[in-house]
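All protein chains but one are shown at their positions in the complex.
Let's look at subunit A:
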Amino acid sequence: MSEPRLVEVRRNVLKQNDIMARALREQFRAKGVYVVSLVSSPGSGKTTFLEKTLTELQPRYRVAALVGDLATENDAVRLARSKAPVKQITTGTLCHLEAAMVENAMQGWNLPELDFLFIENVGNLVCPSSYDLGENLRLVLMSVTEGEDKPLKYPTIFNSADVAVVTKNDLASAAEFDWNAAQANIQAVRPGMQIFRVSAKTGEGMEECLNFFGQRLAEQRAVART
């Protein structure tokens, strides 16, 4: 047998997903929708945070949500209490959402009627980091009960996100949560990252976070007009 030969191909494995995500982002921009995705470990409070967010934003904005889980429609049922349009994406055995699932789930929705679309990813701090969903802003959530070193244990997902949200702040003292250590760890893996500290249960810190979303939407629309 002859010597093997190397043929250079240079092909991104996630090319299909990246192409679709870029197309989605362009579509969102053109239709004036600001898209926020949420990633975190299971049980860190994504759904509670999102329920509060959808409810609070609705007097001022038109909002909708997509929510991914391996199984059950429980989260969609919870989020629907906010009266916002909500669709569940059940991924079966897949541990993360992909751009194609977002595109499929949106069919039948009239995007220009929306200001915000929220996408709750499957609870998982590993796999979602590799997949661009076309979102404008990726939030990574960590609750005060998970420990301050979460960012150091999962640096890749923190690095893929734009903003960190520390949740369940009403439990901070019971959990002996060290806020300074948490901030330092987040800044170590993602320097300059903006951090919000909230309790969706008591409402503490929510307004600041929601105002931030409002500003980002206004900025995106200002850019789109120029």
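As a working rule, contacts are C-beta pairs under 8 Å (C-beta built on N, C-alpha and C of every residue); 3 or more make two chains touch, one makes a residue touch a chain; residues count from 1.
Note that contacts and distances are computed from a predicted model.
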Of the listed "Iron chelate uptake ABC transporter family permease subunit", "Hydrogenase maturation factor HypA", "TonB-dependent receptor-like beta-barrel domain-containing protein" or "Lactose/L-arabinose transport system substrate-binding protein", the name UniProt assigns to the chain that isn't shown is "Hydrogenase maturation factor HypA"
Among the options A:20, A:189 or A:209, the absent chain makes contact with A:189
Sole touch to the unshown chain from A:90, A:145 or A:160: residue A:160
Against the hidden chain, subunit A presents residues 1-2, 4-16, 94-96, 126-127, 129-130, 152, 155-157, 159-160, 187-192
